[in-house]
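Please read through the structure below; I'll follow up with questions.
What you see is the complex with one protein chain gone and the rest in place.
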Amino acid sequence: MKVKYFAWVRERIGKEEETIEPPADVRTVGDLIDWLARRDESYAHAFETPRVIRAAIDHAHVRSDAMISGAREIAFFPPMTGG
Amino acid sequence: MKVKYFAWVRERIGKEEETIEPPADVRTVGDLIDWLARRDESYAHAFETPRVIRAAIDHAHVRSDAMISGAREIAFFPPMTGG
Amino acid sequence: MTTSVTIRIQQADFDIAREIAALTQHRNDIGAVVSFSGICRDTEGGASIAALTLEHYPGMAEAEITRHAETAMSRWPLNGLTVIHRVGRIMPGENIVLVLTASAHRQAAFEAAEFLMDYLKTNAPFWKREESAKGTSWIEARDHDDAAAARWTKS
Partner (left out) sequence: MTTSVTIRIQQADFDIAREIAALTQHRNDIGAVVSFSGICRDTEGGASIAALTLEHYPGMAEAEITRHAETAMSRWPLNGLTVIHRVGRIMPGENIVLVLTASAHRQAAFEAAEFLMDYLKTNAPFWKREESAKGTSWIEARDHDDAAAARWTKS
């Protein structure tokens, strides 16, 4: 599945997007955050405060307990500050 | 004192303004409406429903119990429909 | 904070973009501008209308709008506001009234604009007469405009 990062999540990880293949036991958005955070220091830094991370699956906001199976695109970003 | 009329009050009375000298026992805006309504049929028609008549003394909204002594200009008009 | 206030009663149409530019130019402390334009509709209460004629009480109209503008400025942190009310004959599709409010924050700009419009509807001495196929008649005040204005009265 494709993962996208925005704002300071993107800056900390150092990339805009990537394709990942998480193991089968990574079932929810929260699981995916934990799994990504263990990859290296950049990811750990980006996801150090999971509480403030927002997520979207296929362009719709989701909570951390949302299931990721079937997702084409998952995005992680900080709270939004548009408008 | 000068009296001004607007909208259908003006149309019914048939004049925009006039100078009047009410007797001393005409003390309030309500008294003045009663006194004017007795003048002739046009005034009676204009003031036939005193409840809907709005009044202003010297450019400020007043209620029917407001005293008219000292007023330079008194205006009568229907409820406002601007905006 | 300087506050610029513009109040005009005029026959001529207004240009919203020009009025916004006048309110915001040469300053960078404004974060939010709300504009309300009231437009003449071609129906009123279900009946088709050909035109409106707006009558006002010169002197008092300006005084009432100024008083409410001062109330708005004391109640909300505004950088400026503009009220333009047209009078005379106005055709469907044409502008009737413009209220502009500018503030650092959106909530203040929205609330002040609503407050000014609610009071213009109920307290500013303007009267609308409509022309239709049945002749001309004065538009009646609506109770829900009074109710809208009453919500700004502190209890």
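Note that the chains take the letters A, B and C in the order they are written out, and that residue 1 is the start of every chain.
As a working rule, contacts are C-beta pairs under 8 Å (C-beta built on N, C-alpha and C of every residue); 3 or more make two chains touch, one makes a residue touch a chain.
Keep in mind the model is a prediction, meaning the values are calculated, not measured.
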Partner chains on view for the chain not depicted: A, C
Contact partner of the left-out chain, one of A:A7, A:I20 or A:A71: A:A7
Residue ranges of subunit A at the interface with the undisplayed chain: 4, 6-8, 56, 59-61, 75, 77-83
Residues of subunit C in contact with the chain not shown: 15-17, 20, 24, 27-43, 92-93, 104, 106-107, 109-110, 113-114, 117, 148
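Keep this in mind: only the chains that are shown with their structure count from here on.
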Subunit B-subunit C separation of Cα centroids, rounded to whole Å: 26
Inter-chain centre distance, subunit A versus subunit C - centres from mean C-alpha coordinates, in Å: 48
Contacts with two or more other chains, residues of subunit B listed in rising order: none
